[in-house]
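Apart from one protein chain that is not included, each protein chain of the complex appears where it belongs.
And then chain A:
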Amino acid sequence: MRKFRTIASVGIATAALLALTACNSGSPGSTGGDGDDSSTEDLWEVATDVDLQDSPTYDDMVARDGVVIGVKEDQPGLGYLDPATNERSGFDIDIARWLAASLGFDDDQITFEAIPSANREQAIINGDIDYYVGTYSITDARKEQINFAGPYFVTGQGLLVAADNDTIESDADLTSDVTVCSATGSTPIQNIKDNYDAQTEEFDTYSQCVEALKSGQVDAVTTDEAILIGYAAQEPENLKVVGETFSEERYGIGLPKGDTALTEYFNTVLTDGGDTWQAIFDKNLGASGVTTTQPEVDPVD
């Protein structure tokens, strides 16, 4: 009898462990782009005669002969690190590479650092990274701590729901019996709290929200539609994006406060880039069927 109980409890423990590991399988696979993974070099050229004065950040890059860029790594199609191949891909990653090339750094001189949303300002202030490209919305509060170049992309808050959900079709359906999930303390979740009746849940990453959505703990995941499209493209049989966007988010490149020279330099590169921006967009997000054009950059304050 005692032996049986021991075996039974070991079995229960094993089942619990299996449940744990099963829950942790929420990381999305790579969407990649459609087609050429081979090289991005033909989209732009590495500059050779860079003339950039009065930029302490650029001086640091030259001194260490390399550039450190903050990015996201859990957003398919935007900023994504493939755990199998260790390759980074996405629209934001290519924008970051393009800007590095405009400063005269080729791909093997770039170090990418994955920085979570809530730590971005501090990483820039501390000088851990030279600049940040990763679904970074330009806001007045952030402008008090850092500089923004751009915007280089404009999107808006959207909704991701289960594929078989037919009650939520737009933000008008976010009533008090609906639970919405997003990243802890993020702008989208605060927008829901301030302007809608829906209940909210918050996790560190969007992947965890998507996991909660699939297990039925929440009814919808909200954040910028560009990010949601990436998840829907991963599992079209389980997830879908619904409705129109209901806010405007303008993605910028985060830079150290006061580095006006580098901010203006990046703005000029974005503005004079010709077809490069469109080529980067088509390569990474074109498969989603969404079409858009490059936004105009803001003048530097």
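Please note the rule applied: contacts are C-beta pairs under 8 Å (C-beta built on N, C-alpha and C of every residue); 3 or more make two chains touch, one makes a residue touch a chain; residues count from 1.
By our rule, contacts and distances are computed from a predicted model.
The unshown chain of the complex is recorded in UniProt as "Amino acid ABC transporter permease", chosen from "Sulfite oxidase-like oxidoreductase", "Cytochrome b", "Amino acid ABC transporter permease" or "Tryptophan synthase beta chain".
When you scan A:N195, A:Q217 or A:T268 for touch with the missing chain, the hit is A:Q217. Residue in contact with the omitted chain (choice from A:E121, A:D171 or A:E225): A:E121.
Touching the chain that is not shown, out of A:Q109, A:N165, A:T184 or A:T260: A:T184 (per the contact rule at the top). For chain A, the residues touching the absent chain in the complete assembly are 2, 5-6, 9, 13, 16, 19-20, 22-24, 117-122, 139-142, 144-145, 179, 181, 183-187, 190, 201-204, 208, 211-212, 215-217.
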